[in-house]
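As you look at this complex, bear in mind that one protein chain is not there, while each of the others sits in place.
Note that the chains take the letters A, B and C in the order they are written out, and that residue 1 is the start of every chain.
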Amino acid sequence: MKIQEADAKGLLLAQGLPVPDWSVAHSPAEARAAAESILAGGAERVVIKAQVLVGGRGKAGGVKLAGTADEAEAVAGSILGMTIKGITVRKVLVAAAADIVKEYYLSAVLDRAARRILLMGSAEGGVEIEQVAVDHPEAIITIHADPLLGLQDWQARDLAFRMGLGGHLKAAVGVARGLVRTMLANDADLVEINPLAIVRETTTDGTIERLVCLDAKVTLDDSALPRHPGLEALRDPDEEDPADARAREAGISFIRLDGTIGCMVNGAGLAMTTMDLVKRAGGEPANFLDIGGGAKADKVATAMALILEDPKVSAILVNIFGGITRGDEVARGLIEARARQTRSVPMVVRIVGTNAAEAADLLRAAKFETATSLDDAAAKAVAASRSMGTSTGAGR
Amino acid sequence: MKIQEADAKGLLLAQGLPVPDWSVAHSPAEARAAAESILAGGAERVVIKAQVLVGGRGKAGGVKLAGTADEAEAVAGSILGMTIKGITVRKVLVAAAADIVKEYYLSAVLDRAARRILLMGSAEGGVEIEQVAVDHPEAIITIHADPLLGLQDWQARDLAFRMGLGGHLKAAVGVARGLVRTMLANDADLVEINPLAIVRETTTDGTIERLVCLDAKVTLDDSALPRHPGLEALRDPDEEDPADARAREAGISFIRLDGTIGCMVNGAGLAMTTMDLVKRAGGEPANFLDIGGGAKADKVATAMALILEDPKVSAILVNIFGGITRGDEVARGLIEARARQTRSVPMVVRIVGTNAAEAADLLRAAKFETATSLDDAAAKAVAASRSMGTSTGAGR
Amino acid sequence: MSILIGRDTRLVVQGITGREGEFHARAMQAYGTSIVAGMTPGKGGQTALDGTVPVFDTMQAAVRETGANTSCIFVPAGGAPDAILEAVAAGIDTIFCITEGIPALDMVPVVEVVRLTGARLIGPNCPGATSPGQAKVGIIPASVHREGNVGVVSRSGTLTYEAVQAMTDAGIGQSTCVGIGGDPVIGTTFLDVLKLFAADPDTRALVLIGEIGGAAEEEAAAWAAEHLRDIPKAAFIAGRTAPEGKRMGHAGAIISGGSGTAASKVAALEAAGFRVAGSPTELPALLREAGYRG
Partner (left out) sequence: MSILIGRDTRLVVQGITGREGEFHARAMQAYGTSIVAGMTPGKGGQTALDGTVPVFDTMQAAVRETGANTSCIFVPAGGAPDAILEAVAAGIDTIFCITEGIPALDMVPVVEVVRLTGARLIGPNCPGATSPGQAKVGIIPASVHREGNVGVVSRSGTLTYEAVQAMTDAGIGQSTCVGIGGDPVIGTTFLDVLKLFAADPDTRALVLIGEIGGAAEEEAAAWAAEHLRDIPKAAFIAGRTAPEGKRMGHAGAIISGGSGTAASKVAALEAAGFRVAGSPTELPALLREAGYRG
């Protein structure tokens, strides 16, 4: 699960990391009030950043500076409501604009291949790390936290020295350890600071330089959310498709795509394979849908409803290889779902494995079109979609 | 550092362990008030326990029951002020008397030989574990917490089953893990629950049995106290000899003994050896005193003052083998201390190792009696004590 | 012969008294797997599977009393990492963890301990393994198998069944089928399994079933290119048409940048001599084309 920058900063702050103050504004007026307070505190300018869960908001014009409260209100007004990669901006973060001396990149990520937490740092901060990886791979410093002891101080120092942060050693060690702590405390897959920056600050004792986290990106391990009830609240309903939310609540993996053939499959690998075969047969999948293991009739009905909500869907392919999942349960769910459905779409059903015979009896009685091989099922679904496609095409 | 039962219970409670409520009373009136509140809460009797840092308080009459507030006041009055193994009781713990079904023993201790945390449990609780170890060693169940992962749940379950706590598995696992957590959170050498007890409790739903910690003993690692400022406050000034406190503040290891020859040595092993040789030469050491490494003149002066405070001391043996410690620094400290001292006691000084020659010059100029070998020094000190012993003996 | 499990397997089922554990234990026993013990804390002294299997409170007791050497874990996600560590400490050689939904970071220290002790963990979130005619551990439906000499390794669940069924239907039997699991942090990789197959005299051909995401297939292919040159090999990669940047279920199939794509996996496998199928149903024909005569 991705969370917004402001929430990610909150998690970092809770682990004692140096994150400058921020406010979240849902309207230009709120942004103006936040800016007024920040400017009154001595800041010369404020930065206003769109809060969306997609990258590239800077390029899209979602990050802007303002020198006065008036300007902040206007800038916030221009950002709120804009669309970035299909997401409507509904809130902005307002913070004092930092006087940046130098920008760095630092992240902690679960390295699946090494089966350890990987710390990744670079003196080339503020730009996309993927681009740095392509242009200057040698500029990326990596170190694996010990799988049993966690990140050791010496590892953090080593990273800091190699990133060129030897002059801010203690602070850099604190940030590196804090990232890992944030990761472990919240079961995050990724905790990323970009930029981590040395900024100039004016205090009563004069100008000082310190290391601060200017941006933050955290993604959470969905499997661990049940044990972090507080984190579930950070899910942003503004950015979640209502269909996604329903799928999630039903325990279904669902991703809407652009094609016309709805797919209902058990198992992620088999679901992708089914999509591949639909495409191979000349069709386009309308979705990825994995009903998971041991799915019961009501889950099947929910899955069917999710597929049928998409007006583009002109045929449905059900492919179930029963292991834990019992074929007859799925068949019953399909029959029930069809009884309730308002839109008539051709359906090709293939159920093999556990209780396949019982399923076949039920499906035959209910007059479903069935298939035995997966290739055959894909071909039949594509053919059905084509015949429907003509009619719906005519209807448009 | 040992801490009182009530403080130990506080540390357990902070880690979520099941510890029944308690109060601490410094006077019979306070004990009465506590008992009144506990009896009003539905308890049939209260237990009143002397808070002293020595074992065997039960046998000594320091633990008693009371059925009424009057009785509690009287019992507290009889315990407060009593002397247990030389310690005057200045406070008591007051709690509801538990309805005990069965008592167990459970502790977590640092096992130096194995270099791991050892969990030790027994179904023979409520008695001294040392006695169980002698009478029924097979009744003691041990398991080492993993040195990298800590105590695993399966280890705690294994311990619980073998202790006969399978009927309270979840609670027993919670307590075992809690002991290790308490140990790690506070840098304790030992966390002991004796008895850990299954008690019968009456609730609105009827009678239930649950596992609770009825007593608690915690000793803390002195080396780690600097990083636990809150724990230093648990040191009980009532039970610490003022000389011990001064020694501790000066960084000196000091233990008063019954003999007549004061010893000032650098290094614990050498200090014990010096005591051994004093005894071998026919004398009795008045103390163990290790001034530590790199001792400066002022520390030497403090050590001298500690030794001279003991009226039994009739001779002093100073034995310094300079390594980090510089002999001339010690010699200067001795000269300074002698100038200030009000009581005249013969002193034999042996300084070898680093800067021994400079030390010898200083001591010669100041007319100290010196010795070169340790055996010789011990013999001279015993002889000096004997000649003094006659005179002080006559003076009594 | 076979890998991981076979006639010598003496299985203990951790969580045998749970609904899932009991259901699948029964199926394993029906297949002929020697289930010597069950383990559920607090149920020690009872029996399972109609009195045929003694249940123990601890793995230590289960191993001591029955000589179990393999375990299969059906414990819920919260307790599964602990169950793995208990199996390791009790001296179990081969541990299958079927449990899904274990938080990934919980597995980081566990796989390290497994590595340090030299035990083998398959999974978590894996369907288990079957050595047809000898033993079946996990949840792969017995009906898909046939005795033979092709080693199958896959990171998917039902896709594995599909592929194995296709082979069986075509008369091609398997030495062992292994599902390594699709979680982010797993105990045994494609490469590990290929090494085991390479050392098994009864495995005379290989089928690898991969997915988009990660580089485990590429890593395995690189090793196979060097060490498994002379053995017929076929493969299938799921997700060729999955759009970039979309997460396809918790198999963890994420495409990022140029690595982990179906194209890169197919290329690596083909370079290593695998014939890569466009559909699982093509695998039998490709094996035959590659020279397999089983």
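In this text, contacts are C-beta pairs under 8 Å (C-beta built on N, C-alpha and C of every residue); 3 or more make two chains touch, one makes a residue touch a chain.
Here the structure is a predicted model, which is why all the values come from computation and not from measurement.
> Among the chains included here, which ones are touched by the excluded chain in the whole complex?
Its contacts among the visible chains are A, B.
> Using the document's definition of touch, tell me which of B:Glu44, B:Asp70 or B:Asp222 contacts the absent chain.
From the options B:Glu44, B:Asp70 or B:Asp222, the contact with the absent chain belongs to B:Asp222.
> Given that one chain is not shown, which residue among C:Ala30, C:Leu116 or C:Ala263 touches it?
Final answer for the missing-chain contact: C:Leu116.
> Specify the residue from the set B:Ile79, B:Val92, B:Ala160 or B:Met183 that touches the hidden chain.
B:Met183
> Name every residue on subunit A in touch with the hidden partner chain.
148-149, 152-155, 157-158, 161, 166, 169
> If the hidden chain were put back, which residues of subunit B would touch it?
110, 112-113, 115-117, 130, 133, 147-148, 183-184, 187, 189, 221-224, 227, 253, 255, 257, 265-273, 275-280, 285, 288, 290, 293, 321-324, 352-354, 373-375
Note that only the chains that are shown with their structure count from here on.
> Which of line, ring, star, complete and other names the graph you get from chains that touch?
Looks like everything touches everything, fully connected.
> Sort the chain pairs by how many C-beta pairs are in contact and tell me the top one.
A-C
> Measuring between mean CA coordinates, which chain is farthest from subunit C?
B
> How far is the middle of subunit A from the middle of subunit C, if each middle is the mean of its Cα atoms, in Å?
29
> Measure off the straight-line distance from the CA centroid of subunit A to the CA centroid of subunit B, and report it in whole Å.
That gives a centre separation of 56 Å.
> Give me the residues of subunit C that touch two or more other chains.
109, 113
> Note the residues in subunit B that touch 2 or more other chains, in rising order.
In subunit B, 148-149 touch at least two other chains.
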